[in-house]
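Here the complex is missing a single protein chain, while all its other protein chains stay put.
By letter and in written order, the chains are A and B; residue numbering begins at 1 in each of them.
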Amino acid sequence: MTDITQISERKQNSAFSHLTYVLRENPVTLLSFAMFGLFIFQAFFGAMLVPFDPLATNSANALQPPNATHWFGTDNLGRDVFSRVVVATRLDLTISVLAVAISFVIGSVLGAVAGYWGGWIDGVLNRLLDTIMAFPLFVLAMGIVAALGNTVENIIYATALINIPFYARLVRAEVNIRREAGFALAARLSGNSHIRTLAFHIFPNALPPMMVQISLNMGWAILNAAGLSFIGLGVRPPTPEWGIMVAEGANFIISGHWWVAVFPGLWLMLAVFTFNLMGDGLRDIVDPRRRT
Amino acid sequence: MLSIKDLAVSFTTRKGEVEAVRGISFDLAKGETLGIVGESGSGKSVTSYALMRILDAGGRIKAGSAEYDGQDLAVAAERDMLNIRGREISMIFQNPRAALNPIRKVGHQLEDVLRMHAQAVASDAKRKAIEALEAVRIRDAQARYEAYPFELSGGMCQRVVFAIALACNPRLLIADEPTTGLDITTQKAVMDLVRDLTRDRNMSSVLITHDLGLAAEYCDRLAVMKDGLIVETGPSAEIFSAPQHAYTRKLVDATPRPGAQLRNLLPAEQRTPLTPHTVGEKPLFEVKDLFKTYAGKAGPVHAVKGISFSVFEGQSVGLVGESGCGKSTTSSMLVRLLDPTSGQIVFDGSDIASITADEFVRDPRRSDVQMVFQDATDSLNPRDTARRAISDPILRMSKLRGSALVARVEELASLCGLPTNLLDRFPHQLSGGQKARVGIARAIALDPKFLILDEPTAALDVSIQAVVLNLLADLRTRLGMTYLFVSHDLHVVRLLCDYVIVMQAGEIVEQGPAHKVMDTPQHPYTRTLLSAAPKPPNIESSSLVARVERAAAE
Partner (left out) sequence: MSGPARAVGSRLLQTIPVIVGVVVISFILTRALPGDPAVYFAGAMADAESIEQVRRELGLDKPLMTQFVVYVGDLLRGDFGNAVSTGQPVLTDLATRLPASLELTICALVLSCLVAIPLGVLAAVRQGSWVDHLCRVIVTAGVSLPTFFTGILLVYVFYYLLGWAPAPLGRLDFIYLDPPRVTGFHLIDSVIARDAETFWATARQLILPTITLALFTLAPIARMTRAAMLQALSSDYIRTARAAGLSRRKVIFGYGLRNALLPVVTTLGMVFSFVLGAIVLVEKVFAWPGIGSYAVEALIASDYAAVQGFVLTMALLFVVLNLVIDLSYTLIDPRVGFGAK
């Protein structure tokens, strides 16, 4: 009994020390994780902490430049841009996290099966992915949301669907090169069934590159969702959402009211930037080869 | 002609400066052939790149000089080096296919070099390129001129690389592991060609290799490198017969050669007597008329064409052949990872070929037939510690759990000579030899009766190969296992095996007791294989002579 607790303690310790090692080794990773923590904090508690109701209009106070009360100024309806930007975090993160999660799960299963067994399954999957990829992805997302109806859920589905090919292709390639690897054959000789070999021996090795893909895709997913709402799909005013806020603010740029569009755009950019930076760190965390 | 003094090369890495070559000196006379021998990481290739001043980014010559024809290569201007490379000194490399530009016709690659060194102009470049191809005895050079590297075999690519190296009539050739990865018969053809052509042109040459036997056969003098230093230099025969340095001694011992015994591969102090193993009367494995046919793009590919043989209890059988002969397909079928097209595999009295590979995973006999894989690195999951790798078969196929499992894993590790404190390491934290031990421990975890060894030492340095081969021999007697040893190297096979099967193009061309096949080969292919293996000076006889001579001189 003591043996087992010792072993598990050692494991936890080593996982934790590996995490701290990765964070210490690469300051960029540390920065990106800190920024990610900040966004998560905004998503969870932003709505409670912001100084103004993001939906409350006040026409007397419209288009105020940034000042001590309204840090990011106010928009054409007198709403506080800072409050709206912070509150929007939850919606934007939810869309991208859910979309990426869906495409990760579906793409991984499809890709792993096709990569391991090959044959007609592989052929069918490839045709399917080719067809999805035959559309410019943003345009396909536009078509899907337009057809399914203009809602937030449909934005999530559309974003998930256009991301599936990336995961499926990546996992397929990673699984395929390891299908005949010595350790996979050894696992078969050790009495693992095909499914066990695939799930517990081969697939985990695809995780490091997947992590990079996930972090890139989170960025794309946010950009994609914001882009869709920028052209009037999905999220509807007055819901605070970065893309739609930039779209609203765009009308006032020409007259010099830059803050209405710039702050939500900046937040959007920072979020995407954070996700992109996190990729290498996430990979290093799940890759035991980075341990020394 | 070439005189190197105190040459030191260092690389800047993330972890600071690493010295790959730490002050070496040697001379090379006109027309002489020098072999630089060492195991991986000894700095032998780095030395050659430093001479050519083509070190990778981060590498630099830290100290010393390399005098060539009155010019110090270590400090020469880049413009001068451009005229020396390919014109005065040229080089051929390992992995010849990758050494050629994949999207340029080989003829054009030759022309690039000829024109660079003003050996040809646009009008006669093609003719001269074809002449250069003919010079390395490429048949149908006119057609080969138009070929891309991917259309040529490995040996043919090496000839093209050689043609590029010789195109401008250089005076010194550096050959960096030119035959690693080539089949043994191709190796001989390439090496003979290199020797003949350099001799004809009265060129000097440097052969860099890990294979002491190869170097001894083709070189006048040898320099043995270890950890960036030359530990010993001398005429080939002398190095082989009377090595002075302990490391050279170890290398010489570990090099498989005709007449050597398994224990002789180890350093003298480790030569404990080998307990002989006994071969039973009953066949454990009977292979009957085994076929494997793949559906290829251009019609069916017959990988294995009806082979039959038996393996007796306790016997060690060697399966020998060159790449593509079907030996790996055969071993995959025997270990039941691959279903044969037809034929029987009778194991312990029943035909296991009738059980599909997918079903055999759940068969109780799964644990009786196991395998040690070719590449230890590739055969260990990079995400699993050594402990998990060894535990996996036990967890899947036995009831052992908890502290009994821990004890069993540690017992297996010590059986295979793996220190138990290494068990919690990941594969990338282990050396090549340690990884090989983990692979062996995993394979014997369930006390298999029959173990297939698929070139288990092919990726290892010779000194580690010697240790692993001896470990396998000890385990055989200790656990009473039967071996099928798959290899391309007849000399290695002979050390471990009682019986040898030679395969060529999916068929068995010869089989018989090991000594008989080795001493009196019947089939011409077996003879070709045997004669293609490098023949270092025989250690027992010549070392005696050397010792006597030296005693007489004193």
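In this section, a contact is a pair of C-beta atoms (placed from the backbone, for glycine too) under 8 Å apart; a residue touches a chain by one contact, two chains touch by 3 or more.
None of these values were measured; they are calculated from a predicted model.
Of the options B:Val37, B:Met52, B:Ala120 or B:Ile355, the residue whose C-beta touches the omitted chain is B:Met52. Interface note: of A:Pro54, A:Gly73, A:Pro208 or A:Gly249, the residue touching the hidden chain in the full complex is A:Gly249. Considering the full assembly, B:Gly86 is the residue among B:Gly35, B:Gly59, B:Gly86 or B:Gly213 that touches the omitted chain. When you scan B:Ala50, B:Ala66 or B:Ala99 for touch with the missing chain, the hit is B:Ala99.
Residue-level contact of subunit A with the missing chain is found at 127-128, 130-144, 146-149, 216, 219, 223, 226-227, 230-233, 243, 246-247, 249-250, 253-256, 258, 261-262, 265, 268-269, 272-273, 276-277. Contact residues of subunit B toward the unshown chain are 49, 52, 54, 56-57, 78, 81-87, 90-91, 93, 95, 98-104, 109, 112-113, 116-117, 148, 150-151, 161, 164-165, 167-168, 297.
Here is the rule we use: only the chains that are shown with their structure count from here on.
Separating the CA-averaged centres of subunit A and subunit B is a span of 47 Å. Of all residues in subunit B, only 335, 337, 357-358, 361-362, 366-367, 370-371, 373-375, 378-384, 389, 392-393, 396-397, 402-403, 406, 424, 426, 428-429, 439, 442-443 touch subunit A in the complex they form. Those residues of subunit A that touch subunit B in the complex are listed here as 3-4, 10, 181-183, 185-194, 201, 204-205, 288-289, 291-292.
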